[in-house]
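The complex is shown incomplete by one protein chain, all other protein chains being positioned as in the whole.
Labels run A, B and C following the written order; every chain starts at residue 1.
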Amino acid sequence: MENLIALLIAAPLFGAVVLLCGGRRLDKTGHWIGTLLAAVSFGIGVVLFADMLGRSADERTLTQNLYTWIPVEGFQADMAFQLDQLSMTFVLLISGVGTLIHVYSIGYMEHDERRRRFFGYLNLFVAAMLLLVLADNYLLLYFGWEGVGLASYLLIGFWQHKPSAATAAKKAFLVNRVGDMGLSIAIMLMFTTFGTFAFTPVFGAVGETSEGMLTAIGLMLLLAACGKSAQVPLQSWLGDAMEGPTPVSALIHAATMVTAGVYLIVRSAAVFNAAPDAQLVVTVVGAVTLLFGAIVGCAKDDIKKALAGSTMSQIGYMILAAGLGPIGYVFAIMHLVTHGFFKAGLFLGAGSVMHGMNDEVDMRKYGALRTYMPVTFVTFGLGYLAIIGFPGLSGFFSKDMIIEAAFAKGGTEGWILGGVTLLGAGITAFYMTRVMLLTFFGEKRWQPDADGHEPHPHESPKSMTIPMVILAFGSVFAGAFFEIGERFLKWLEPVTGYSHGNPPVSAMTVTAATMVMLLVGVGIAWAMYGRRPVPVVAPRGSLLTRAARRDLYQDDFNHVVLVRGGEHLTRSLVYVDHSLVDGVVNGTAASVGGLSGRLRKLQNGYARSYAVSMFGGTAILIAATLLMRAV
Amino acid sequence: MSTLTSAHSLWTLAADTPAERIPAPVIEYAQLAPTLIVVGAAVVGILVEAFVPRRSRYYVQVFLTLAALASAFAAVVGLAAGGYGSTKAQVAAMGAIAVDGPALFLQGTILLASVVAVFTFAERRLDPAAHGNRVDSFAAQAASVPGSDSEKAAVKAGFTTTEVFPLALFAIAGMLIFPAANDLLTLFVALEVFSLPLYLLCAVARRQRLMSQEAAVKYFLLGAFSSAFLLFGIALLYGYAGSMSYAVIADVVDGTITKIDPALADTMGNDVLLLMGGALILTGLLFKVGAVPFHMWTPDVYQGAPTPVTGFMAAATKVAAFGALLRLLYVVLPGLRWDWRPVMWAVAIVTMLAGAVIAVTQTDVKRLLAYSSVAHAGFILAGVIATSAEGVQSVLFYLAAYSFVTIGAFAVVTLVRDAGGEATHLSKWAGLGRRSPLTAAVFAVFLLAFAGIPLTSGFTGKFAVFSAAAEGGAGALVVIGVLSSAIAAFFYIRVIVLMFFSEPKADGPTVAVPSPLTMTTIAVGVAVTLVLGLAPQYFLELAGQASTFVR
Amino acid sequence: MDFPLLTVTAAVPAVGAILTAAVPAARRTAAKWLALLFSLATLALAVLIAVRFEPGGDRYQLTESRSWIADFGVRYELGVDGIGVVLIGLTALLIPFVIAAGWHDADPLETSSKRWRPTQGFFALILMVEAMVIISFEATDVFLFYIFFEAMLIPMYFLIGGFGDRAHAGSDENAAAQRSYAAVKFLLYNLVGGLIMLAAVIGLYVVAGNFSLQEITAARAAGTLDMATNTERLLFLGFFFAFAVKAPLWPLHTWLPNAMGESTAPVAVLITAVVDKVGTFAMLRFCLGLFPDASKWATPVILVLALISIVYGALVAVGQRDIKRLVAYASISHFGFIILGIFAMTSQGQSGATLYMVNHGLSTAALMLVAGFLISRRGSRLIADYGGVQKVAPVLAGTFLIGGLATLSLPGLAPFVSEFLVLVGTFARYPVVGIIATIGIVLAALYTLVLYQRTMTGPVKEEVRTMPDLRLREVLVVAPLIALLIGLGVYPKVLTDIVNPAVEHTMSDVKQTDPKPEVAVEAKNGEEAK
């Protein structure tokens, strides 16, 4: 059975190779091949899942060791996989949602002549992400990790003829690289501490080293997670990443990429449990990002950017939960899964809207679309209800759990974190409602696009709507399904462990509070965007609004400090290289030449001056000899 | 009173030294054969000039010269085989001439170098024939004023200066004796014997006679000047030791002499005589070697002299002069080592650096090579300073390697010609590699050898002298030598760049197709360069066996 | 000692060079095929060496020893250890690609005379370089090594100065001037380095009396040959200086950008992927082997210089306007990694460094050759003259991207393995240095992606619009390289198995052992156990 694991990755990888090397002859069939292979991977996943359910909780971990990858003395990295409940969860999410997005893309990318390559990249993305979650050691995980980075680079920059897209892709890759630094340093630390970086032995040996070392490792892992999961301070790439085709955004935000960070932290539970300080930092990062994303999400008029903000904030929830330790791990993953459903749904919906509106992204130019694209409206609506945590929908359960867990952390921390999560819930309700209202309600604010085409919105083709529907189901029922009988908890607990913590207030109170926040958020949103007409051109807005529109100036900070500074640095170094380092050398050469020029003047052609030099030379020679004797 | 006694003693001395006490000299003709053959051939050459009809003179002279040199070389080989280089090494001709390893090795080198040099002397295909007579690099009639009617007539009549061959032979004879000279008198005479013919040879260029004559005058005056210094040095040394013989002087210098008469005891006390004498003799030899600051004649003379002569001088003179220098320092003045070594250090350093640095900005090939020869003199001096068997070995090897490269290089220079004769200005060499790759490649090989690039004889030689110097404890000298050879590399490379990487000029020079003579010279040059670079072992051994002086 | 395989391997390209040079002017194509043939024959021999070589066996295998210059204590001694084997393999592997890629680079211009045969010369010189590089990888006699270490400058010099880019910004004289400047700069830099090394070689001779690497190393280990501390240090510096110029290490690097910028892409590959490797290889074999103590003494300074090279090279690369110069500075940064790995004195570091030499060779070759194809199409080396190429020439762009990704050492491609090993190896002994070095991986991404973005993406430039995609010959050149990059990226074991034993020997030369992990985990290698 474990021999199937490699196939999980192999299928989409094969697809990628075929599609990218296949050449034009595959243009007709390419997208089908891609989708098929993604589905195959999902199928295998399901088989393995069934098999896993058939086992008792403690024998559910499968491992497959292909060969030794890098063997140098003590440094032994294996090409080996490990499939446990945690990986399983991700495998299903990735391959499942991934497949749906493939299907969706068939329709969405229909008119793009490079569709074949697009599917190649999608397959690559899925493959890399699967490798990431299946690796049994950190170096192999790093392999997948960077693979994801590459795939995202290719997909975000898919429309390379747009400079903005190319720049966004580059930015995403670079920011991720900064995170990768963290991961590689963490691996080095593990190697020097434990002499290995494979999960099992490392987690086994955690007890034997100092807490300081573990904290260091934990923080480095967190840095990595920040990069991939777009957490403050490495979140800046996420917004620009919207330059990519919408299915890509869906894939990045729901199934792959950003979830990697959460996976990394939950996977490294053993390390974090032993390093409270690191955990605290994790929760802080999560909390900050949670608010940051939410605030940004409130101000964006670009529908995708708004959703991006919401993703950031939702991932913030997960990171925060992961930071809480055993109290939160399970719920982090649970929220990750449910979020996978509804966020994918929302993005696909957004894509469908754009599809109908000549790729217009400014929500202020939407409005009243509910009648024109009903399916999109409904699915999007369900996704919306799910994300704001409307009772009974999946978001409600998963988010509620996290909020409870945050309080359960106990002490002032608990109160603060809990407060933040509550506040976040409120803001989420606000900005999602805003999106909803601006897009589907109110009066038409449609504008002709650049080439003067009046938009006439229409429902998207089946290939696009079907995935949306499926996802909508997910976003409605997943939460309940997981929660009833604590299925999800029982499923994951053997891997991540679980503890109740000590909730200061009862679950009911928390839920009630959440509801209140929810209503407040929705209310304000309705008051602002539901009651009065929405201006097509965004008003100047308050200081906060303007800040939020510019991602709270965090990007500008990067630009000024890193980009500008970097440019100056490189320019000055180029100058140094040319005039100083090289100058010294050329200078010496020149000075030799000059000396030569001066010396050859002595050779003035007059025999007598030569005689003089001889005479002088003799004199000196004699004097020297005598002197030698004298001293 | 004192005057009286001295006057009296003067008289008595004169009285009671009867002539018959002077023993009849014994001459080992067999062991002096090489020299004698060459001298004899030179004399015959004069007679040839006198009696053989003009038309056939050239051929007779060439044949005679080559035959003489060949047989002389055979004699040298025979002597070496007979063990005169090692076991039977001895002092011949009443202590006047040493027959030992270094002497034979250097004589062999000189003879071979001379052979190839004479080939270039005899080359008559480079210039277009004048009035149906083939012409060589020498004036039709050295005595006649350039451009005058008499010269035109001489050219018309097809005169050629075949005297160059006997002159060369005389010079060679002197050079053969010079490194073998075992007393100061022989040293001086040999010096003059090879210098005077060279002065003349410098003056007889066919093209650019003005420069040729100027070169001759400069060479002659400065040469005479330096030999005066040498002579005065000899006088002082004689005064110090009371003898001309190297052996005796050596004994006196390191105080191992047995019989000391009062006069000697008196002068021996006076080191100033010794030191000044030694210094002055060094001056004379360093002049011939072309060491800074006695080098200034080199560029002018090298440039002005007919190129074949330049090649001959540059190679053979250096060999002979360094031979004499070695013998002087190793046989006569080893006792004085601690006095002369520092001085020679300084000279070597200055020579290496100055030669390399000044060459960087040269614009004339011949002058460039002249300065490079100065730099090389510096490198060889580094080997001399080692004062060890390795030192001698390395110097001998270096001289052998260097002389062939030099003659070859100058031979190539004779090929590159334009309307005005040889085109020696570097700018004219631009793009030569495009026009005639082979010539350029050959010249590049020589330049690389000069630069001491591995796989050429230059590298082996340089390694030899530097390692000898290092073992002699002159590490600093090695470092400086290495640096200056880096500088030197720069200008050799400049020429290569010029030849290969710059576009040929429209009015560029043509490369004359030489007769087999010059071709042989160049071929031999290349062959030796590569062989000594790739498989030097045999020759190193040879030099090693030849590295002990007889005393 | 039965069949002189090593000699033959070095001799074949040399013979090929002579024959190629002898081909008459008219038969240009024949010369090309002849050269290619010989390079392939050499490759076959190199493979044979790899096959004959037993990783577990003696340190030096296939040894040959003949007397050569007894008076200098020089012997003609050849022998290969694992490091030598892989580097010979790399050399023999790359030359055919270099030749194929440079197929038309040396076709004579109209202005040149009948007797001028640049094409023959070009390929002959390439083979000559190959021969000399191979023999210097084989030499176990310091003098023998030095001879070829120096001699290879001459053919390289003619390759750089004689055969510049046709596609060159600026007028032709200007181009020629810049080219010969670059050539002279290359030669003088390396010559000065070599001459200073010569002084050290002589010093070694004075101290040791012979040049046999094995004897001296053995004597050093046995303590029968003791050098005064200062002598050893001076000699070490003499050797290291030459290698650092060749490698090149900051601040002795400035010749590389000129040389690579002015020469044709294949020659640039020859310089950075093959010839420069001799420098790093020699550090590993000679500096550490002959002067272990001095090496340890000098390590701190060298590490700092290596770090500077890494960061500085990368940053300057970002600021370049010229594609080839950018690649050159990238290489400088990579050489920093190699030297870092060598002097980290851990088996990971040194194995990594050795792999790095190979992988850097492959990746630079891929990137540079594609860049060369690109340049030959547009006729300019300036990044600013390109844009949107991926639209018109997707295959070219794709290969270029892969080359770039290899340069930024993406996991799955060979360079990642070596780079990570170097980092880990360094980190294990010098954590701070290791961490600073990791900055390099971000900067690498920066210059590569900037290069790709500016040349390949964005709106299509007018001049680029008609650019043809890769031709068959070009694809045949690039595809195998990419295949190798991927293959060695996922299965580097083939190399590490050969290299590791050699590295162990080197480690024992310098009497160093890997730092032990803080916590000894028993189940460390449990995975293989299964």
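Just so it is clear, a residue touches a chain if its C-beta (ideal position, glycine included) is under 8 Å from a C-beta of that chain, and two chains touch if they have at least 3 such contacts.
Just so it is clear, contacts and distances are computed from a predicted model.
Student: Look at the options "NADH-quinone oxidoreductase subunit K", "Ribose transport system permease protein", "ATP-binding cassette domain-containing protein" or "Sarcosine oxidase subunit delta" and return the one that UniProt uses as the protein name of the missing chain.
Tutor: The correct option from "NADH-quinone oxidoreductase subunit K", "Ribose transport system permease protein", "ATP-binding cassette domain-containing protein" or "Sarcosine oxidase subunit delta" is "NADH-quinone oxidoreductase subunit K", the UniProt name of the unshown chain.
Student: Using the touch definition from the header, name the shown chains in contact with the chain that isn't displayed.
Tutor: A, B
Student: Which of these, B:196, B:285, B:353 or B:400, touches the one chain of the complex that we don't see?
Tutor: Among B:196, B:285, B:353 or B:400, only B:196 touches the chain that is not shown.
Student: Given the contact definition stated above, which residue among B:47, B:129, B:157 or B:224 touches the chain not shown here?
Tutor: B:224
Student: Which of these, B:119, B:188 or B:539, touches the one chain of the complex that we don't see?
Tutor: B:188
Student: From the list B:108, B:242 or B:433, which touches the chain that is not on show?
Tutor: B:242
Student: Please give every residue of subunit A in contact with the chain that is not shown.
Tutor: 600-601, 603-608, 611-612, 615
Student: For the chain that got dropped from the picture, name the residues of subunit B it touches.
Tutor: Subunit B touches the chain not shown through residues 2-3, 6-7, 10, 13, 17, 142-143, 145-146, 185, 188-189, 192, 196, 199-200, 203, 209-211, 213-218, 220-221, 224-225, 228, 231-232, 234-236, 238-239, 242-244, 261, 263-264, 266-267, 299-300, 303-304, 367.
Note that in this section only the chains that are shown with their structure count from here on.
Student: Could you tell me which chain's Cα centre is nearest to the average position of every protein Cα atom shown?
Tutor: Chain nearest the overall C-alpha centroid, as shown: C.
Student: Name the chain whose C-alpha centroid is most distant from the C-alpha centroid of subunit A.
Tutor: B
Student: Provide the C-alpha centroid distance between subunit A and subunit C, rounded to the nearest whole angstrom.
Tutor: The computed centroid separation for subunit A versus subunit C comes out at 37 Å.
Student: Please compute the C-alpha centroid of subunit A, do the same for subunit B, then give the distance between them in whole Å.
Tutor: One centre to the other, that is 81 Å.
Student: Measuring centre to centre with CA averages, how many angstrom lie between subunit B and subunit C?
Tutor: Distance between chain centres, rounded to whole Å: 46 Å.
Student: By residue number and range, which residues of subunit C touch two or more other chains?
Tutor: 188
Student: List, in ascending order, every residue of subunit A touching at least 2 other chains.
Tutor: Only 589 qualify.
Student: With touch defined as at the start, can you tell me which subunit B residues reach subunit A in the complex?
Tutor: Residues of subunit B touching subunit A: 217-218, 221-222, 225-226, 229, 271-272, 275-276, 278-280, 282-283, 287, 292-294, 296-297, 299-300, 338-340, 342-343, 346-347, 354, 357-362, 487, 490.
Student: Show me the residue ranges of subunit A that touch subunit B in the complex, using the header's touch definition.
Tutor: These residues of subunit A touch subunit B: 589, 592-593, 595-597, 599-600, 602-603, 605, 607, 609-611, 613-614, 616-618, 620-622, 624-626, 628-629.
Student: Please give the residue numbers of subunit C that touch subunit A in the complex, ascending.
Tutor: Those residues of subunit C that touch subunit A are 185, 188-189, 250-251, 253-254, 312, 315-316, 318-320, 347-348, 351-352, 388, 390-391, 398, 405, 410-412, 416-417, 420-421, 423-424, 427-428, 431, 434-435, 438-439, 441-442, 445-446, 449-450, 453, 456-460, 490-493, 496-497, 500, 503, 514-521, 523-528, 530.
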